[in-house]
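Below is a structure I'd like to ask you about.
Note that one protein chain of the assembly has been removed; the remaining protein chains are unaltered in position.
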Amino acid sequence: MSNQSNHTEILLDIKNIKKYYPIQAGLFRRTIGHVKAVDDVSLYVKRGETLGLVGESGCGKTTLGKCIVRLHRPTEGELRYRFDEDGEYKDLLSLDKKESFNARKKIQMVFQDPYSSLNPIKNILTAFDEPLRIHGWTNANERKERVAELLESVNLHADYMYRYPNEFSGGQRQRICIARAMCVNPDLIVCDEPVSALDVSIQAQVLNLMKDLQKEHGLTYVFIAHDLSVVEYMSDRIAVMYLGKVVELASAKKLYYHFEHPYTEALLSAIPIPKIGEKRQRIILEGDVPSPANPPAGCRFHTRCHKVMDICRVKSPELRPMKNDPDHLVACHLADTVEDIAEIPADAV
Amino acid sequence: MNKQDYILSINDLKTQFKIGKRVVKAVDGVTLNVRRGKTMGLVGESGCGKSVTAHSIMQLLPKAGSIKEGEIIFRPQNSEEFDIAKYRKTDKKLRNMRGRQISMIFQDPMSSLNPVYRIGDQIIESIIQHERISKKAAIKRTVDMLEMLSIPQADKRIMDYPHQFSGGMKQRVMIAMGLITNPELLIADEPTTALDVTIQAQILELMQQMQEQLGFTIIIITHNMGIVADMADDIAVMYMGKIMEFGAKEDIFLRPTHPYTRALLKSVPVLGNGGNDRLEPIRGTTPDPSDMPEGCSFMPRCDLATEKCKNAPPYEDVGNGHMVRCWYAKGGAANE
Amino acid sequence: MLKYFVSRILLLIPMLLVIGLVVFIGLELAPGDPITAMIPPDQLSSMTLEDIEAMRESLGLNDPMLVRYFRWLFNLIKGDMGYSVVTGTPIASIIQNLLPATIKLTFAALIISTIIGLLFGIVSAIKSNTFIDYISSVLGVIGISMPEFFIGILALLIFAIRLKWFPAQGRTDVGLNALQSLKYLVLPACSLGMVLAAALMRYTRNAMLDVLNKDYVKTARAKGLPEWKVYYKHVFRNSLMPISVLLLLRLPMLIGGSVVIEQVFGYAGVGSRLLAAINGSDYQLVLVIILLLSTVSLLASVLIDMFTALLDPRVRLGGDIGGAK
Partner (left out) sequence: MATVLASKQKVKKSSLAKRNLQKLLNNKLAVFGLIVVTAMILACIAAPLLTPYDPMKISLSERDLEPSSNHLFGTDKLGRDVFARTLYGGRMSILIGLSGAIGGMLLGVIFGSLCGFFGGTLDAIFVKIAELVSVVPQLLLVLVLSTFLGAGVQNLIYVFMFTGWVATFRLVRGRFFSLREESFVEACRAFGIGNLSIAFKHILPNCLGPVAVQLTLNTAGFILQEAALSFIGLGVPSGVPTWGNIMNAAKEIIVITQSPWLWIPPGIAIALFVLGVNSLGDGMRDVLDPSQL
């Protein structure tokens, strides 16, 4: 089991991942453009930590998550993954067939909608059975015991394995899905909005369970959500995404008080807080998120940014570390990053 | 307070649904007073009856649902007060009230607009239903209203169809449709649940601005405690068809008294806490509404529950109109 | 909008070509010498074998099949459909005499069934789960379970033979005024339309109930619209789209059914002629009629499809669904 207190070892290194979907039109299905769902994202995930991915719908967070689990094949980029603590990094996208199959055990996913995550006509045992069987649990009785054990680990009765999904509430289903993702002993679980379909009083049950399981099994999470408060509660570090790009990456503690990107600022101020008294400065963004099929030139956020400058309309800012904190990355011309704005040639404006 | 200061008074409202042979008591004795010109927030989890309460006020219940008991007294500014619950769903009195005196906007702006008619026609339909007005004047008013709601190029966009609008824009159209007849009460049923946070902020801000300008009353229904903290003056917390706690915003957030309200506040992560405090989940799940427990409906999940809670607790004033439905509300264990 | 229609019509062409090809291959495989169907019989009888062989060459019957196919198709479009082997009359004139009658019959059936189906469907939906709804649901399921020809025979027996309200058999336009010829149409059209009416009724009811649950109906009520306006403007109007899809699927069945109904009533249309041609092994005539009926069915489907598009702005204006401007 890895050391939880200081996560130093990089488990997954996401390098320049792009995922473009062709837009086809006309009688002959000509490709007339691309939806740039994820556009050149580089991130790393350390063993044992939780990396939060936050952003509004269409920002590419789910697509990125599905690329990591290899449900989608990225258009470009590498997913360098370290199978053993002292092993080498291997690109998940260029494994041979057998390695690729075995790597499926390492990275699992919990989906947003607990109602569609379980096959309605199969009972819980059957839902676990096939993944276990193809990944080495050859003995049927052992599989059964394993399922019982897993169900109890998510605080459900072992007998529930004979029931069908429609007999469970949303919260129970999501717990079953977490147990199913855990059945092959993964290192990394990508959680795609795991609580957004649940009632508020149930959300906390699931979130706490996930935290406990992480501690117990040394799991690494990529936690995707649109609700910053939930992400903040779960994550060690948070990446804020906008229109296919990461605009800011910082530790969860830092992001709330020392945000640098205007989008993060707006996002934070837009979230209603169940507290009264402190009057917050609200930043209301104008307009809608532009279409990822036709993102604006320059900085993608410039059309809605309240601090927009001339340079933002032409030059897209790189994601760069802050001068005073190399672990805090920002993609904004205004931020005091390692590379200064002054270095940009004047004729670019 | 004077009776006339309340635009709406609901007394012991009971709304039931008949599904096959089962009877679901969706709203089971709701009592509420809504202050004129203010915003009342109705919060609760899914299935607690908050939406049914709102639909009962408009008498927009589906066929299987009907008001069984109670009264809904509506007091319009310039006409006689009347009891909405007394009329049939299709009564002319209610039809004249809907859309003119009370407007309602719904959760999902995507499906709330008819896809086959132009945006403009759908808004104008509302004016023409209630006023004798020329088509030209109606169009002018529609454009003005859309401009007030900051829809760019409103004069052109009224010719567009709903599928040409984004979710946030559609919700603005819904608000325009609701406000175009200058109603006294706007009921917003989870108006931002289907929208992104930055769009949600836009819509909530707009609703507040419009309220300042036009002075109508808002009932906002939501499951998000944050939204009521932002928007509401008074808050009612609903659980299993009953109001568990009602009071001014300060009462609810600074002096939450019902164990359910307290549990609800402790179970949601608060931005800025950085995951320091561990959340305290409410145990168990919401009971089946057609098979509710005897006595206090929160009892099976309540940490303070005792033998006493097997009897239904009274709905009591604990001071300044702060109402609580709990045996321990007055100086009991809940105030430890 | 125009773009959509044009593309829909352009798509017709390959489909017609394929149906034509299938029919043409059928012709090729059919027993008998094709030349007998291409030359007027009286001329044919006076020709020698050499003449026929020369004729075959000059008519291009020895050309590759694809060439012959397109020539055949081209002739067909020009109106030269060849000759019936059995009666020796030009097929074009047979068609000219009989096709309008069949189209009239089918169209009448379509109108009758649409009116009855929509009417009962709407009433059923508005009064859902009442006695009226229950009765019409039972009638609906009985309606779709009846063989068309059985309805036809019963109608013939009751209304024509016993009650003598309508003529029992036949249809001739000669010397009949409009009212009289309408009398010949009533029974066949009603019998043909009954099954479709039942299907439409069931479907209309369900489509309306479906739409009734939509949020925009609630919006309409929340505006204070009276019930009839809610039903007329927001429920019925929106149900028309799924209903027209059903019509699209059912139309070929209606045209097929006309063949049987014509037989029952001895109605002189292409359908009864088709059966006679099959019994007489008059393959050229059989295939031309089938090609024509298929074309009618295809054209009608396209018309209904366009009607659906007219109803739905999402199709009409192209599918940038949810896209902000």
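By letter and in written order, the chains are A, B and C; residue numbering begins at 1 in each of them.
Rule of thumb we're sticking to: a contact is a pair of C-beta atoms (placed from the backbone, for glycine too) under 8 Å apart; a residue touches a chain by one contact, two chains touch by 3 or more.
Remember, it's a predicted structure, so these values are computed and weren't measured experimentally.
Chemist: Among the chains in view, which touch the chain not shown?
Modeler: A, C
Chemist: Have a look at C:Leu10, C:Ile161 or C:Leu303 and name the one touching the chain we're not showing.
Modeler: C:Ile161
Chemist: Among C:Ile153, C:Leu182 or C:Leu311, single out the residue that touches the unshown chain.
Modeler: Result: among the candidates, C:Ile153 touches the missing chain.
Chemist: Among A:Met161, A:Leu267 or A:Ala335, which one is in touch with the chain left out?
Modeler: Only one listed residue reaches the unshown chain, and that is A:Met161.
Chemist: Considering the complete complex, identify which of A:Lys15, A:His34, A:Lys90 or A:Arg104 is in touch with the unshown chain.
Modeler: A:Arg104
Chemist: Who touches the missing chain here, C:Thr114, C:Ser128 or C:Gln263?
Modeler: C:Gln263
Chemist: Which chain A residues would touch the chain omitted from the figure, given the whole complex?
Modeler: These residues of chain A touch the chain that is not shown: 66, 69-71, 100-101, 104, 107-109, 111-113, 116-123, 127, 130-131, 134-135, 144-145, 148-149, 152, 158-159, 161-164, 177, 180-181, 184.
Chemist: Can you list where chain C touches the absent chain?
Modeler: For chain C, the residues touching the absent chain are 15, 18-19, 26, 29-30, 141-142, 144-150, 153-154, 156-157, 161, 168-169, 206, 210, 249, 252-253, 255-257, 259-260, 263-264, 274-275, 278-279, 286-287, 290, 293-294, 297-298, 301.
Everything that follows uses one rule, which is that only the chains that are shown with their structure count from here on.
Chemist: On a C-alpha centroid basis, what's the spacing between chain A and chain B, in Å?
Modeler: A distance of 33 Å separates the two centres.
Chemist: On chain A, where are the residues touching two or more other chains?
Modeler: Counting only residues that touch two or more other chains, chain A contributes 288.
Chemist: Mind pulling the residue numbers of chain B that touch at least two other chains?
Modeler: 166, 169
Chemist: Spell out the residues on chain C that touch chain B in their complex, using ranges where they run on.
Modeler: Per the touch definition, chain C meets chain B at residues 128, 213-216, 218-227, 233-234, 237-238, 311-314, 317, 320-325.
Chemist: Going by the contact rule set out above, which residues of chain B touch chain A in the complex?
Modeler: Touch residues, chain B against chain A: 45-46, 166, 168-169, 196-202, 204-205, 223-230, 249-250, 253-254, 263-265, 267-275, 278-283, 285-286.
Chemist: Applying the document's contact rule, which stretches of chain B touch chain C when the two form their complex?
Modeler: Chain B residues touching chain C: 58, 60, 62-63, 90, 95-100, 103-104, 106, 108, 110-116, 125-126, 129-130, 157, 160-161, 163-167, 169, 174, 177.
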